[in-house]
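Let me give you the structure first, and then I'll get to my questions.
All protein chains but one are shown at their positions in the complex.
Chains here go by letter, A and B, matching the order in which they are written, and residues are numbered from 1 within each.
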Amino acid sequence: MELLGYILQQCINGLQLGAVYALIALGYTMVYGVLRLINFAHGDIFMLGAFIAYYLISRFSLPIYVVFALTMLCTALAGYIIEKVAYKPLRNAPRISLLITAVGVSLFLEYFLSLKSVFTPNYIAFPRPFEVEAFDVFLFTVTNVQLIIFAITGTSLGLLYLLVYKTKKGTAMRAVSYDQEIASLMGINIDATISLTFIVGAALAGVGGILYGIAYPQINVFMGIMPGIKSFIAAVLGGIGIIHGAVLGGFIIGMSEVFVSAFLSSTFRDGVIFVILFLVLLLKPTGIFGKRIDKV
Amino acid sequence: MKFFWEARKVILLSALVYLVVKSVFYFGFVSQYIEQITLYALIVILTSLGLNVIYGYTGQFSLGHAAFYGIGAYVSAYLTKVFGIENVFAYIPVLFVSGAAAGLAGYLIGIPILRLRDDFLAIATLGFGTFVRVILDNSDKLSEVLGGSRGFVGIPRLTTFELAFMVAIFLILVTRNLIFSRYGLFWRCIKSDELASASIGINTFSMKLMAFTYGCFLAGVGGALYANLYTFLHPSNFDILKSIDFLIIVIVGGMGSITGTIYAGLIWVGFIEGLRIVLPAEIVDLRWVFIPLLLIGLMMWKPYGLITKSRR
Partner (left out) sequence: MKKTLCICLVLLISLFCTGFSFAKDVVKIGLITPLTGDVKTFGESTKNAFNIALEEYAKTGKYKIVPIIADDRNDPTEGANAALKLISQDKVLAIVGPLTSKVAIPVSEIANSNKTPMISGTATSPKVTFSDGKRKPYVFRACYIDPFQGTIGANFAIKQLKVKTAAVLYDVGNDYSKGLAEYFKATFAKGGGNVVAYESYQKDDVDFSALITKVGMKKPEVIYVPDYYNKVALIAKQIREKGLKSALIGGDGWDSPELIKIAGNSIVGGSFTNHYSPDRKDPIADAFIKKYKEKFGNVPDALGALGYDSTVMLLKVLDNVKRPTQEEIMKALTTVKNFKGVTGRISFDKNGDAIKSAVILKVEKDGFKYLTTINP
């Protein structure tokens, strides 16, 4: 019985982590869908979200709803700017150049924000705007933090689905991800659609950043690297370019990480993720939900 | 012998360079510090050359190059320390064994992942790189002397200027010959258009694997020289940031250009160290803000690298 409780508890832990990964993975998968680009800087947008939220909470003591809204706005703007400045000029360049530029943007964000004059290289305590309460449910414990994470993630996903599947703009995004040329022939404004994709992805990453800061209240400019890589793997796992794939992938990766720590050793946490990646790439590179045949 | 005759121009030039640099060192015109970073530059050039073969010539985007560099370093460190190698001549086979170990690792990893498309290959190599780093961090569980996250100490210092220089020149020549052989031709074909290359009968997979293995071999040799130069290894030295360093050199130098890599390697090491000398401590932080900016700018201005034969 105790073992069952233990397992269920670890499940909850895994879902918490997975939710954050899912949010970040969405941004990766959407951008990849429209641009075939692995946006290395995405993990840093996530980091930016956490920092902006920290700044807003600690300097201005704004209520949490306002913080969410403002942070999403800021990260969305950041995503937009990055796309316009760094990626758009290279749209016809070889894909590798885009990748390298993404790496450059990522490094720049990290090191620029680590300057004392901007933010700080330190680890900062993320001010949690409320006290933690734990509720004992059946055999395990859930905290209000976890409930909030689930609620917000769920809401964000719901809104995203509405956008992508029920609106014209969303259809445009899906069309561009299938075939950019034909989509433009159909009268879709490619630039605007791509910008929208970046904006939405960045906003979601921003939300992820805030939730992460609330759950693990310590932020640092390099915090986006590993979650970024893991979220990307999650997106690949679920099927890159496919939205529900990213969500499923995020939860799978989160759960795997937690279960490996729980039953093996925390040291292998990251190692297992990569083993999963290799397996996916070898067995089904298009991912769990992937249908598209890979070009050579 | 034909090998040496064909390369006579290069050999003569390198002999000249050697004499000049050696006399500068010998007569103490520059400090030990400069000597060390020159050696480091040679190592970096060699390793980046490996990445150039993999990426610049064959078009395979690898973000895990530092892992192979690390494998070569640790193998060499282990062998030289455990077998107590003091003699430079005894060291040379160790160098090649280390390179072979890295090459073997490249071969084994290459078989499954080289089938992937470039961006997936990038992630797979990134994954492998992190994986190797995790192993290195826990290496003390394998063997106490490897040190794990404490680092590997007490490696015999065997890398001398002569050794590094000659090994570098030799391998550069070998690489050059490979490039000009039909293998190099196949590699460049694959880079241009893999599908077309396959359709004219090139065994793209085995050619890609060959390029990858050879590139990893070079990285392994570079790593070995590094280990026996700095006499201390730490897993954090072999992470993605290091891989990115090599990538930057290959890109800046121009993919598909050996001389480009040489210049870029020198410029890169010189730049990093030069900034250390030039900038006062307060703004030395800014190095790492400017470098990515430069990288982005470079990509926009010359997406194919600084020094490159004009193409398309």
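As a working rule, a residue touches a chain if its C-beta (ideal position, glycine included) is under 8 Å from a C-beta of that chain, and two chains touch if they have at least 3 such contacts.
A quick note: this is a predicted structure, and the numbers were derived from the prediction, not measured.
From the set A:M223, A:L237 or A:V280, the residue in touch with the chain omitted from the display is A:M223, counting the whole complex.
For the chain left out of this panel, the touching residue among B:Y78, B:F165, B:W268 or B:W288 is B:W288.
Touch with the chain omitted from the figure is made, among B:S23, B:S149 or B:S181, by B:S149. Across B:L12, B:I34 or B:I111, the residue that sits in touch with the chain not pictured is B:I34. Although one chain is not displayed, chain B still touches it through residues 24, 29-34, 36-37, 40, 137-138, 148-151, 153-154, 230-237, 263, 266-267, 270, 273-274, 276-277, 281, 284-285, 287-288, 307. Take chain A: the residues that touch the chain left off the picture are 2, 6, 9-10, 13-14, 16-17, 111, 114, 121-123, 125, 132, 134, 141, 143, 145, 212, 215-218, 222-223, 225-226, 257-259, 261-262, 265-267, 269-270.
In this section, only the chains that are shown with their structure count from here on.
Chain B has its Cα centroid 33 Å from the Cα centroid of chain A. On the chain A side of its complex with chain B, the touching residues are 32, 36-38, 86, 89-90, 93-101, 103-108, 111-112, 114-116, 229, 232-233, 236, 267-268, 270-271, 273-275, 277-278, 281-282, 285, 294-296. Those residues of chain B that touch chain A in the complex are listed here as 61, 112-113, 116-120, 122-124, 126-128, 130-131, 134-135, 137-138, 194-195, 198, 244, 247, 251, 285-286, 288-289, 291-293, 295-296, 299-300, 303-304.
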